[in-house]
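All protein chains of the complex are present and in place, except for one that has been dropped.
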Amino acid sequence: MPSTKTQALEPTSQGTYKVFNRVLDWITDERMELLNITERINDLVHKSGVRDGIVHLQSLHTTTAVFLNEWQDALLQDVKEFFDRSVERDRYYRHNDPAFSDCERSNADSHLRGMMMGQTLSLQVRNAAVLLGTWQSIILAEFDGPRSRSIAVQICGV
Amino acid sequence: MPSTKTQALEPTSQGTYKVFNRVLDWITDERMELLNITERINDLVHKSGVRDGIVHLQSLHTTTAVFLNEWQDALLQDVKEFFDRSVERDRYYRHNDPAFSDCERSNADSHLRGMMMGQTLSLQVRNAAVLLGTWQSIILAEFDGPRSRSIAVQICGV
Partner (left out) sequence: MPSTKTQALEPTSQGTYKVFNRVLDWITDERMELLNITERINDLVHKSGVRDGIVHLQSLHTTTAVFLNEWQDALLQDVKEFFDRSVERDRYYRHNDPAFSDCERSNADSHLRGMMMGQTLSLQVRNAAVLLGTWQSIILAEFDGPRSRSIAVQICGV
């Protein structure tokens, strides 16, 4: 009976699909800054009541990024130095040159850092909590602060 | 009443889950080229009638990438130079060496650029439109053109 073999799994959950859309805001203090946003995301997931599904994070700013890493002071310093090395701030960029660009923030490095790391992140929701490994924290990276920053959070599932 | 506290949010939408699968094609003209695909993606989302959910983009080619950034001529030049610097084309690669590889395109740099930037992107759909910050455009990067390129678009939600 091939159909038994190929559809052997039982769904973890099924039912009416729900979507929760919210926007969370942060104020940043430095030009480059790393913020641990795990707790606020998890709190929103708890309040949604979604048991199994996805939480999708989308920073609404090109000069930011959202990603996972361990939240340890020493490592966070290494992370910032990695961004400084990978995308140098003091190099010539057209985006920073008044002859080619009307941007006055001199933030080409911020754009490239945000692009390299990405502004979106999808994480699984299991048992009404954000799924994270032992050492995984959700990090918002500010690359052109200080600013007010918004992350659109969508929780969907059952 | 803890249950009230932990499930305080009302869903933005709920109902029958719908999935729309399509494939969009582009013709590229240069070996490295950046294309603004925002309008065609948003048009497809509008036509789907999905109000709240996710639009998932997946380029079907390893030597391409899909990501967000500001669509500004000066910055796009900086972006291309960033790819040229981060993954040099003229370095020795096994993938380009006939002694180790049957690939005749000499496109190891294209593979590494596509891998570094990623070929997938999930964005939120809210109020029947793709959610994008003021300066966010959806960019398809061609790293081994000119070619015909396909992006699988899946819109799901309610």
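For this structure, a couple of remarks:
To keep things simple, chains are lettered A and B as they appear, and every chain counts its residues starting from 1.
We adopt the following convention: a residue touches a chain if its C-beta (ideal position, glycine included) is under 8 Å from a C-beta of that chain, and two chains touch if they have at least 3 such contacts.
None of the values given here were measured: they were computed from a predicted structure.
Taking the complete complex into account, A:L123 is the one of A:L44, A:L60, A:C103 or A:L123 that touches the chain left out. Looking at chain B, the residues touching the absent chain are 16-22, 44, 46-49, 54, 56, 58-62, 86-87, 93-95, 97, 100-101, 103, 108, 111-112, 114-116, 118-120, 122, 150, 152, 154, 156. For chain A, the residues touching the absent chain in the complete assembly are 6-9, 11-17, 52-54, 67-70, 72-75, 77-79, 82, 86, 116-118, 121-124, 126, 131-136, 157-158.
The rule we apply is simple: only the chains that are shown with their structure count from here on.
Separating the centre of chain A from that of chain B, both taken as means of CA atoms, is a distance of 16 Å.
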